[in-house]
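The complex appears here without one of its protein chains, the remainder shown in place.
Chain IDs A, B and C follow the sequence of writing; residue 1 opens each chain.
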Amino acid sequence: MAKVAVLYYSKTGNTEKMAQAVKQGGENSDSQAHLARIEDFNPEDLPEYEGIIIGSPTYYGLLAGPVKDFLDRSIKVHGQLKNKIGAAFSSCATTGGGVESTILSILETMMVHGMLVKGFSDRGHYGPISVEEPDKRALKECRQLGEDIGNLVRNNY
Amino acid sequence: MAKVAVLYYSKTGNTEKMAQAVKQGGENSDSQAHLARIEDFNPEDLPEYEGIIIGSPTYYGLLAGPVKDFLDRSIKVHGQLKNKIGAAFSSCATTGGGVESTILSILETMMVHGMLVKGFSDRGHYGPISVEEPDKRALKECRQLGEDIGNLVRNNY
Amino acid sequence: MAKVAVLYYSKTGNTEKMAQAVKQGGENSDSQAHLARIEDFNPEDLPEYEGIIIGSPTYYGLLAGPVKDFLDRSIKVHGQLKNKIGAAFSSCATTGGGVESTILSILETMMVHGMLVKGFSDRGHYGPISVEEPDKRALKECRQLGEDIGNLVRNNY
Partner (left out) sequence: MAKVAVLYYSKTGNTEKMAQAVKQGGENSDSQAHLARIEDFNPEDLPEYEGIIIGSPTYYGLLAGPVKDFLDRSIKVHGQLKNKIGAAFSSCATTGGGVESTILSILETMMVHGMLVKGFSDRGHYGPISVEEPDKRALKECRQLGEDIGNLVRNNY
């Protein structure tokens, strides 16, 4: 069974709520979704997953420091994530607050790993976003994300 | 008197409403704001302005084709826009719809011109954004943009 | 047989040389690579291809105007490119001349189409780049790109 890692960092709980919805959506797919705080996850375990979804609050228009630290340490498995499916989501504090650039920053790190990065034609294009507490739309997009990536990796592997 | 060009492209009228609010804000500054559709503006006139503000709808996560065409033609004044102040704004059709990456795409072209590009600490960080018709917050941020850039170029020159 | 479209815009011939190398690499895969100038390609034909690779010279840190115009017109097939594989390459005039941001701008448009965008762990991470005339390294990376995407779409479909 294909596996998807849903990794997140959260201080206020907003990104965590989004991560839980992504995990929920993953349960509606034929893959197995694994939810973890990024601090509790060993980057050396990443190669076991066919899909990797990372959520971060928007800190200064980019992924939070601890998420970058995690990705820097993922260098230990550099070359082993090639062609895996990647996606990202983020919550921010204000409209136009750097939430898209945060998602894109995560996706760029995934591209450096040689991954395939997923966009969306019918919703938030780079991944689900939320301004402060995730509303119904944000949570729906998170569930869709988990389900879509879960189905995508199942079909690919 | 310092001059600021407020240039925009608009099909639905949403970006136009934002542009008009930017122009309005510029009138509250000590500079002179000049509003024009980008199709009606000659890129060779850009060096006459101390500030350049460009608005575009979000088309595929980037500035609209006609705006890029305008900027490509601005090569005729390459080197003459050094240290001028630049800013941008955008309207898009859906939440997370590429509106930040659209603004950033405009700002990147301005950086290639050697300009100084303005961010904002207390509102939409890369510039005003709107989802569909600009609401009160969006219009307020547009007026602030016009006023702030107008005051900035007056003090700089 | 899976098909990959290699579309490019070129004035000086540098991006064209890269495109030809991408096409060459595609011939070493089990897919069929189709090379075309972007001006000669109908965006409504995009859904026939499993992979889409787009090359553009770097104009003001972004894709060239005619490439953006093409992508704006691709709205006619919006929703039909979901999960197709996308990649990009670019040539620029000067070191640090906006060539990465050009590739990223193309990849962002592909994400808005819901595509899967490919990064690389062992070479230019976002896609092949060239400063002026493509050298041996650039041409090799272009051939690898054609071959890798060709093999990827064959395995996916």
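To be clear about the criterion, a contact is a pair of C-beta atoms (placed from the backbone, for glycine too) under 8 Å apart; a residue touches a chain by one contact, two chains touch by 3 or more.
What you see is a predicted model, and the numbers here were worked out from it, not measured in a lab.
Enquirer: Of the residues C:His34, C:His78 or C:Arg123, I need the one that contacts the missing chain.
Expert: C:Arg123
Enquirer: Could you tell which one of B:Lys11, B:Arg37 or B:Lys82 touches the chain left off the display?
Expert: Reading the full complex, the residue touching the unseen chain is B:Lys82.
Enquirer: What residue numbers in subunit A mark contact with the hidden partner chain?
Expert: 59-65, 68-69, 71-72, 74-75, 98, 101, 105, 108-109, 111-113
Enquirer: Contact with the hidden chain only, please: which subunit C residues?
Expert: So the residues of subunit C touching the unseen chain are 61, 94-101, 104, 123-129, 137, 141.
Enquirer: Could I get the residues of subunit B that touch the absent chain, sorted low to high?
Expert: 78-79, 81-83, 85, 104, 107-108, 110-122, 125-126, 152, 156
Keep this in mind: only the chains that are shown with their structure count from here on.
Enquirer: So which chain is the furthest away from subunit C, centre to centre on CA atoms?
Expert: Chain B.
Enquirer: CA centre of subunit A versus CA centre of subunit B: separation in Å?
Expert: About 32 Å, centre to centre.
Enquirer: Determine the centre-to-centre distance between subunit A and subunit C, using the mean Cα coordinates as centres, and give it in whole Å.
Expert: 25
Enquirer: Specify, in ascending order, the residues of subunit B that touch 2 or more different other chains.
Expert: In subunit B, 61, 98, 101 touch at least two other chains.
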